[in-house]
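Rather than the whole complex, this shows some of its chains in their spots.
Chain lettering (A and B) follows the sequence in which the chains are written, and residue indices restart at 1 in each chain.
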Amino acid sequence: MLSLASDYQEGAHPAIMERLVSTNLLRTPGYGTDEFCESAREKIRAACGCPGAAVWFLSGGTQTNAVVTGALLQPWQGVIAADTGHISAHEAGAIEFTGHKVLAIPHYAGKLRAEDVRRFCETFFADENWDHMVAPGMVYISQPTEYGTLYSLSELTELSRVCRDFGLLLYADGARLAYALACPENDVSLPDLARLCDAFYIGGTKCGALFGEAVVMRDPKLMPRFFTIMKQRGALLAKGRIPGLMFDTLFTDGLYLSLGRSAVDIADRMRAVLEDAGCAPALDGFDSPTNQVFAIFSDGQLEYLKNRVGYSFWERRGNRTVVRFAASWATTEDNLREFTEIIGGMPR
Amino acid sequence: MLSLASDYQEGAHPAIMERLVSTNLLRTPGYGTDEFCESAREKIRAACGCPGAAVWFLSGGTQTNAVVTGALLQPWQGVIAADTGHISAHEAGAIEFTGHKVLAIPHYAGKLRAEDVRRFCETFFADENWDHMVAPGMVYISQPTEYGTLYSLSELTELSRVCRDFGLLLYADGARLAYALACPENDVSLPDLARLCDAFYIGGTKCGALFGEAVVMRDPKLMPRFFTIMKQRGALLAKGRIPGLMFDTLFTDGLYLSLGRSAVDIADRMRAVLEDAGCAPALDGFDSPTNQVFAIFSDGQLEYLKNRVGYSFWERRGNRTVVRFAASWATTEDNLREFTEIIGGMPR
């Protein structure tokens, strides 16, 4: 059965596997102090145009979001996020477990609007009782968003400006960043992210690594003693070299920047197939331009698809269901062909 | 200057002060194990028609909400509350500090609708990814609400039924409970609360005590080792007899039930004065029937009022401001007369 349920179904990009094997019996010191990590850090700093940045490797997205948020916020602060943001909805309360509130505001195509953040802050500080309330300390966005949409450079610039006006830190979750960077309509580069955000992470798990996310922080002083905090939160790997080597490989010869191209291209063609079948666009007035593909099906159609192609449940809408397919660096032309055939044979 | 800014501006009901003085040099054991506490517990159990209930005395509302919520929820659970609920908005993240998420849903006149809670739960458990999300474990309401509105017995019964259908605990914040119980339109008694909620607290701070709230829990097994949890959260008073004696006094000769009557009566007349002046109702399609009085003023009117009567900022609405006045057990007919004169002289 064809599975397009997610972008974390396979192992790692073959270039990574080869290098893991060829270096397997080398001995390196632990906890990210090895040469692979150091090399990866240098390459990431270069790719981000940010030679002074701190770069840290963690294991997964929820872990990274929780550890970074917990390290950046003061005890009396919360983090502003879209109500559809991953930290708002799908991390089982990981942020709250660190003692902080997620201040959810309505999304617009999965994104926060700078003006909404500005209004939130203005209202907050105009409230005479604000010292009885959770102060906004940080803004969380994701690029691309949970809906696969992208912040434009001008949107990100405006959001960054609002954050600086109100003394908020700006943090971007880049779980699928490779698919943003590879998208033709994207105009936000790694150096833009490094310049406009206070911290962001470059996703590995969904972008070619076995696991791992690389946090980039322009000003290392924002997270003092982060090594110890990682240890305390269970996020410090003994064999830190493994994510180090994986990111070193991803940032060699531009692999990370190119990795998502075929996925975005295949996703575009999947969207066209679905639109022909009358099952897309499935979202409210916008669509994903990246590797995530949304479609809406009747119960009969889902019944047909069930044993033919793997998908992710998104939400129930009336008597129909929105589902998500995902293309990845590992999705093939054959997969697309099979998908096209399956959708072509689906009952209308 | 007349102050009607809140219902916690004075000390305690004179009956309490007299008894504190007359018992001052008695010696009793600490931490709530004394005879005053035991007597108060018995009287509260009797008033609630719940002879097996556990009764605990804490210091303030935010503390009580956070300690009880933290003790009742499992680590993977959050608490459903109205977006205007005290725990959602005005407790500086106290619930999140205990590691739990507040699952905010829109309010209706400050209240939760049973059908909204049902829909929330149905949607939650219909989501195939629900085990990546914070599960609802409890519903938080307040009686009266932050807007002074009341759950009717049928509304509370319906909410309780939904909670039991989905295995949620129901908890009521009674910071101003005396003003609900004294309100002519109220049909929810203490035994109703004890029967329909799993836990609730009887407010003392705003209802005649120097401080203190009494938690009533029908089934003591729901919060094992709560004494130790109170100690751990800084909520166990060494001289536990002080709140014990205060609640014992409040539950002698029906004082708690009658204490709020004059306040609700004065508040009704304040609302009439404000309505005559064109400044009320101030809320969206509903009004408070209890001791809180809402009004909306222009900037010019506020300027006039500023040095004449104390109020609480509620929210800015366009170029006008909603404020709240509060009557309490200590508000006098003289205060009402002065208020009437001030509003009478206000510029239109």
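As a working rule, contacts are C-beta pairs under 8 Å (C-beta built on N, C-alpha and C of every residue); 3 or more make two chains touch, one makes a residue touch a chain.
The shown structure was predicted, so the numbers you read here are calculated from the model rather than taken from an experiment.
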| item | value |
| --- | --- |
| Number of identical chains in the entire complex, 2 depicted | 4 |
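Just so we're on the same page, only the chains that are shown with their structure count from here on.
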| item | value |
| --- | --- |
| Copies chain A and chain B - rotation angle from C-alpha fit, nearest 5 degrees | 180 |
| Computed distance of Cα centres, chain B from chain A, in Å | 41 |
| Touching residues on chain B, where the partner in the complex is chain A | 75-76, 78, 89-93, 96-97, 99-102, 104, 123, 126-129, 131-134, 313, 315-316 |
